[in-house]
Structure formats: structure tokens, C-alpha cells
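Please see the structure below; I have some questions.
The other protein chains are all here in position, but one chain of the complex has been omitted.
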Amino acid sequence: MSSTRVFDLLQGKHVDRVPLYHFLIGFCARNVGYTIADMYADPIKSYQAQAWTFEQYGIDGGPDYGYASYGGWEFGGEVKMPEGEWQQAPSHVTFPVNTLDDLDSLTLPDVTTAGSLPLAMEFSKLQQQNGDLITVILGGNFSVAGNICPPSMLCRWMLKRPDDAHKLLRIASDHIIDVVRYWADTFGADNVVPNLWEPVAANDIISPRQFEQFVLPYIKETNERILAMGVKHILYHICGEQNANLPLWAQIPMGDPGLVTFGHQVTLTKAVEYFGDSCVILGNVSPALVQTGTPQQVYQACRSAILEAKDAPRGFMLMSGCELPPMASPYNVYMMKKAIEDFGYY
Amino acid sequence: MATTERTAEILQGLHDAVVDFEEDDTVALAHAAIDEGVDAYNAIMNGLARGMETVGDLYARQEYFVPELLLCADALYAALDILRPHLQIEAQAEPRKIILGVVEGDIHDIGKNLVKVMFDAAGWEVIDLVADVKIERFAEEQKRTGAQVVGISALMTTSMLAMPKIIKMVKDGDPNVRVLVGGAPINSDIAATYGADGYADNAGEAVAAAQIMVARA
Partner (left out) sequence: MNRSPRIEALLRGEKVDRVPLHGNSTGFTNRNCGHTIASAYNDPEKSFHSSLQTAEQYGWDLVPQVFAHTLLGGWDFGGEVKFPESEYQGALSISRFPATTEEEVWNLQLPDPKTAGGIPYAMEYAKLQVSHGLPAIFFPRSAFCMAANICGTQQFCKWMLKKPQLCEHLLRMSMEHTFNVLQYWVDTFGAENIVIYMSSPSESNQIISPKQFERFALPYHVEFHHRMREFPIHAFGLHICGEQNLNLPYLSTVDLCMHPCIISIGHEVEPETAAGYFPGDIIYGNINPAIIQTGTPQQVYDETRAILEKGKRIPTGFIFAPGCELPPMSPPFNVYQMTKAVNDYGWY
């Protein structure tokens, strides 16, 4: 496992080939014989499973800890660890905010003890010990808000009670700052790369106008404050169908360079067009393809992605567009590395 | 009523007939025991069961192998079926119970069948779930019967994966129940990792292993 290429890209150095970046969690558990729940409940096993899998598949970068439902548990709700063959990640059992009264009494949690954060901190210490990129994975502002209350409620508030939506978004934003500051104080701001996942802001859910009103201001402000702490690079996972949001995303500072990841819904050409001068581009192989496609289809999709984006000005890393399914066929995952070997060298 | 000498002759005969897997002889001697008033429990424990102990020793010394064990078992059961109805209820304490089965997905039951013989011979009540047993059934049957021990067998590396789940189900139902595992891919380390209380390398060791587990409970 090597983070060298990733560090080199972030420092603007030449790399010998396109890195193969990781977004696989449950897959790693299955690869080493652990449960998917282990990846979220046991930092040591989670780190180990990822490190081993990255070694086996020649994946660049170090292990990460995080999950898409971030926010609910941290603000006092309940989550369930994945079990059975159909569950991939922690999921909500109860949301902390279900009524306006709940919103009124919502307070910022203690970031040293809330929800998954102690586990995440333990994990980041492993990252530090092993010389990896030190990351902290949270939702983006809108997704954190959409995990504190049900996303459908947030959507309704945006239209019917916009002040309450803004109130929740303010709390979510302040929380993100608190967490990043905690990580920065612990590890040094320039060593931390916050990873912020923003699936709830996809155009499958909200319009670009709603993005402009309820997402853009908060993410922009939060990122500015994070960068002002001394953090150099922010990774934003711009998940799902977000083409109509791209001009707005492009207004958000991500660092020098930032890192932006895209799903198959956004072409890499467009991604480079909007972000190529300021960010390392990551993406965009369809996870569903890796799970259900033939090896040749996966190989060709990777080849296309590499050829489309390998000359992005600040660099490109091949990655699946969202988390690789735990049940993805291992040989298909191997195809990603094979495509890098065949087409990824400069 | 048989004399002391005749009783000893019948018991020794039963022992030898089991060891020599002479089914006709065990049947004849079982009938003789009943006709001549030899206590059925005595005939079972000191004739048949003792014979099976000797068979176990021969197996451990690699003088007997599976074919011999199977025929010894046939000889034992043929006599046991004749003697059991004549057992005096007050002559025996409540037998210990064991559930035996081969896990879901696996039909290899020779080993389990041999273990069954050993437990039958030792006076246990055996609830045999046979083979390809759905994983929930072990705990269900334990609850229904109150068995003190659950014995799980797997010959294949795929079916052995069911064992930890079964053990958890059994223990969740009653943590005092003891679980014994066995089968070709299993060893004592794997058994411990799976949460089993005991492991038997072969049929000959199974009863002793179960008795130790129950004594520790």
C-alpha cells in the first residue's frame, strides 16, 4: 500500500502513473473475512482490512473511516450497524430531529465523544502512525443536515419553513467546523484532509436553485473557514447527478489543490472543465458496473476514464464514482488495476 | 433367572459379538438375556456398551476403521432394539441428552453416525437431526428437548462456516448448554474460535469430551 503518489500529486509533483484511489469499505471486509460491521465498529480491523486489500489490489492511498449517514448518531440519534447480506453501511434507526421542537432544542455535540467520532479519532491515529493521509470523513453541510432530520423533512422545510432549514444548516456547518478544528488541533491543520460527502445535494433530490440558496453559502463559508485554519486540501465527494450544480460547486474553494470526486453521472471532461485548474479530479467508474458488468466492460470503462482525464492540469486519480459494492466481483475490481497498468502510465 | 456365571457369559458374549460385528450373535444373546432374566440395563451397559468401548480402543489403535465401526454399530443396535423395551424405568437415572446433526449444506454423516453410536452405547439419549440441518434447528431442538449438549458436525469448509452462527443461537437460548463440534476441517483452535465448548477428533473421543464438558457446566 502506498500513499506516495497521492502525496506527490497534492504537492504538485510528477507521478509515474494515474493513481488508483480507493472508495471501498465493505468490499475490504469481505476480502479479508471480516464483517461489514467491523469496518464501522472496529477501527483496528477496519484499518487492517483496507490496508491489506489495498496492498493486494495495488490501490494508492491509505485507509479511511467514515459513512454516509454521518450526523444522525453524532447529534443524538440512533444508528444500526450493518448485518445480513443486504446491508452495506450504518443506517438510521431514529433521527435526532423529527419536529420543530427538536430543532429548537438541538445543540452542538461534544466532538470528542459524539457518535462515531471517538472511533474516527482512533482511526486517524492509526493513519498518523502509518504515515497515511490523515482524513476525517463527514457529510457536506446539506447532507449532515439531512442526516440530523429526515431528508424529506429538510426538503419540506426548504419550501415551507426556510428559516428552519437555514437554522439546521447553520448548526450542521458549525459542527463541521468543530470537528475539523478538533482534528487540526490534534494532528496539525496542514496534515489533515477533510473528506466531505454531499449526496443529499444531488439533483436527484434538489434543484440547482435550491442548491444555490441552501447549500452553496454554507459549503463556501465552511470551506473558507477550514482553509483559514491551515488545512491545505479538502476532498469533496460530489455524489450522484450534480451536473446542474457544477457551476455553483466551482465557486467553492477546495484548497490548493482541492480534490473533487464524481460519479458516472458527471463526465470527466466536464469535471476537468470546471475544476481541473484548482483540483485533482477523481472518478468516475460506475459502482453498479463493477458489480454487475463483465470484466471487459469494467476494463473499458476504466480505460475511457483514464484516457479522458489523465492529463487534467492538477492531476487525476481513477476511482469508483461512489463506494464499491461489497459484493462486487473481485476480478472486476482487479480490472481497474489492470486498466491502470495498461493505460495509466505517463 | 440366570446364574452369576451365565450372566457373565451372556455379557461377555454380547461384548464379543459387538467387537466381532456378529449381528446374529448379538440378537441371539439379547433374546437369551431376556429369556433368562438378565437385567436389560446390565446387558446394555456391561455387554453392548462395553463392547463399543473396546471397538473405540481398536479404532484409536488403527486396528479398526470405518467399515468395522459401522458393522459393530449395526450389531449393537440390533441388540439394543431388543433390550431397550425391557429396561426397568427405576433402574436408570434421567439420561443425559445430546442433539447431533450435520450442518446445513452438508450431507456427509458417517462421522456423526459413529458418534451417535458411541453416545447411544454410553447411555445418552440422542436426538439425531441427521444431515443438512437448517442452522436454526439446533437451537430449536435444544429448547424443545432440554438437551445438555449440542453436537455439530461439518465435513466441508463451506458448511463449517455455519457453526459459529449455530453456536451463538444455541448459547443465546441457554448459555449453559454445551456445544461439541467435529469434522474433518475442524480442529481444537477453530472450535475455540467458533465458541464451542469442546472438540472431538473422532467418534471414540466424543463421549469423553461431552462428559468433561457437562461436568464443567
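Going in written order, the chains are labelled A and B, and every chain counts its residues from 1.
Definition applied: contacts are C-beta pairs under 8 Å (C-beta built on N, C-alpha and C of every residue); 3 or more make two chains touch, one makes a residue touch a chain.
For clarity, every value in this text was computed on a predicted model and none was experimentally measured.
For the omitted chain, the shown partners it touches in the full complex are A, B. Here the missing chain is touched by one residue of A:3, A:173, A:195 or A:332, and it is A:332.
Within the set B:70, B:87 or B:212, the residue that contacts the chain not displayed is B:70.
When the full complex is taken into account, the listed residue touching the unshown chain is A:295, out of A:76, A:151, A:295 or A:313. Remark: the residues of chain B touching the chain excluded from display are 21, 62, 64-68, 70-71, 74, 103-107, 110, 113, 135, 156-162, 184-187, 190, 193.
Mapped onto chain A, the footprint of the missing chain covers residues 30-33, 52-53, 56, 291-292, 295, 328-332, 334.
Rule of thumb we're sticking to: only the chains that are shown with their structure count from here on.
Distance between chain centres (mean CA atoms), chain A to chain B: 57 Å.
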